[in-house]
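Written below as structure tokens is the structure these notes are about.
Shown here: the complex without one of its protein chains, the others still in place.
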Amino acid sequence: MESFEISTRGHESLVDITGQLREAIEASGVEDGLALVYCPHTTGAITINENADPDVPRDILYALDKIAPWQAGYRHTEGNSAAHVKSSLVGSCVQVIVNGGRPLLGTWQSVFFCEFDGPRRRRFQVQVVSATKDSSRNLGVKGVSKET
Amino acid sequence: MESFEISTRGHESLVDITGQLREAIEASGVEDGLALVYCPHTTGAITINENADPDVPRDILYALDKIAPWQAGYRHTEGNSAAHVKSSLVGSCVQVIVNGGRPLLGTWQSVFFCEFDGPRRRRFQVQVVSATKDSSRNLGVKGVSKET
Partner (left out) sequence: MESFEISTRGHESLVDITGQLREAIEASGVEDGLALVYCPHTTGAITINENADPDVPRDILYALDKIAPWQAGYRHTEGNSAAHVKSSLVGSCVQVIVNGGRPLLGTWQSVFFCEFDGPRRRRFQVQVVSATKDSSRNLGVKGVSKET
């Protein structure tokens, strides 16, 4: 398992963490399997979407704010219930397929850490599991053989 | 795989199932891997959020009811389309990382079973997969060695 720290900007933000995901998969030595990207914070989430146009993540935050407005008669005294709601709507984790030692992402896909009540210093974890018995990682030998 | 039964209260409810998740992970003998928590019901879901203040799960249900109101011109004759919609919004499963034989949850995170058309007697399952070849489980020897 690999753990990463990031700093989010503004009250709500989507941070592209695709690079860290690639890094964690490479460090695992797993060639064929799956990777879980996990957010341990209850006002945060993980999502996959387009980042070629920065207006896409911006529009996602804008739409989520309409879907779960900050003020809406909530009871939670901390006043950030909308952030908790968004966390459950988007979800605290995503999985991607690991193929040839890399995340099998679509052409337009990036992986984002979402913070809905920032700015904050945050963590996320990546766990990689092999689909084959004799992965390099499991043998403790890195980069010797490639599963196909 | 472990299977659990629960009874939900009221028409909509979030039931904390973190204890059952810990139990299932312990029973698997897996020290390092991931756990899938799965809801086999189409008006239910699984989510991760805060349970320190019971107003957080209450606010989540309140917000979901605004997002997908019970009456909204649906066609499905059973009349519970809003519950099906919420099931797809929240999602029928979550994964958590298993680390040192325990779920790697954030400080404020609990795992919830959600029922959006209750009260009902419901089931959910937990499947645990090891990230290492020589887990206690895989060797059929429990608790002998710990992966690090």
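Brief remarks on what is shown
All chains are identified by letter, namely A and B, in their written order; residue positions are counted from 1 within each chain.
Definition applied: a contact is a pair of C-beta atoms (placed from the backbone, for glycine too) under 8 Å apart; a residue touches a chain by one contact, two chains touch by 3 or more.
Worth saying up front: this structure is predicted, and the values here are computed from it rather than measured.
Contact between subunit B and the absent chain runs through residues 1, 36, 38-42, 67-68, 72-78, 81-82, 84-85, 87-89, 91-93, 95, 125, 127-130, 133, 135, 137-139.
Subunit A meets the missing chain through residues 32-34, 47-50, 53, 55-56, 58-60, 62-64, 66-67, 89-91, 94-97, 99, 104-109, 129-134.
Operating definition for what follows: only the chains that are shown with their structure count from here on.
Centroids built from CA atoms put subunit B at 19 Å from subunit A.
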